[in-house]
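Note that this complex is displayed minus one protein chain, with the remaining chains in position.
And then chain A:
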Amino acid sequence: MAARCVLGSIWTSISGVRCMANSSNISPFQRITISPQLLFFGSVQNRGIRHVVEKKEGKTTVVSEKLAYLKCWFIIAHCFMIEGLTEDVPVGPQPPNPTAQCPIYRWNLQNKYNYTDVLLLSQFIRSDGGMLPRRVTGLCAQEHRKITICVQMAHRAGLLPKHKPPLPEGHIPKKPKPQLNRYLTRWSIDSVKPIYRTGLKWCKKRISVGHPALKDNVQYGKKILYLKH
């Protein structure tokens, strides 16, 4: 039963690899049908992180995939070689509430994080700044929404400079955009219109700051959280 599970995971990983191989740039002299041949030995390890590593040796490109959780060797055609390397993932600190479903509840961080906690937010985003899906991270619906809001605010505040989408090659920006510092921006910059008539005191049109989803955050100090300025 364990062997069947492992084989199932191998097939899923191969299908992923095949898609990856098809999408990667195959040079003309390497137009060879990819037929997988498996050699399998070893047992299943703890979960780890999977990285794809490409190495060029002369004319052939060796695409090696570090499968940290399976001690397997994959050989796909004589031009592509996929290596499975073991990587010992160090055991980190344990969460104080391990029985909870959502990672935020597991670490008792509910109502305690903000847009400034970049170390926390960066764990739930892709390299181009987008959020990872909920079914992957395991967040509950409310916390996923709160994290998304905080990530958006952090992007607009310029706290995640390296997580930008990749620009196409040879992209020339038309006009240099004005670099205006901002923080706690609820709405997207282009979607907001100026308030030309603010109204009298009893019917003033206030400017919204922050987000009401983070209303329940813990306030360390006597100041109340103002959402309308």
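The rule we apply is simple: contacts are C-beta pairs under 8 Å (C-beta built on N, C-alpha and C of every residue); 3 or more make two chains touch, one makes a residue touch a chain; residues count from 1.
One rule holds for everything that comes next: contacts and distances are computed from a predicted model.
Comparing "Phospholipid-transporting ATPase", "Large ribosomal subunit protein uL13m", "Carboxypeptidase A1" or "Golgin subfamily A member 7" against the UniProt entry of the hidden chain yields the protein name "Large ribosomal subunit protein uL13m". The chain not displayed touches chain A at residues 9, 12-13, 16, 47, 49-52, 69, 92-93, 95, 103-104, 106-107, 115-116, 118-120, 122-123, 126-128, 136-139, 157-163, 178, 180-187, 189, 192-196, 198, 207-210, 229.
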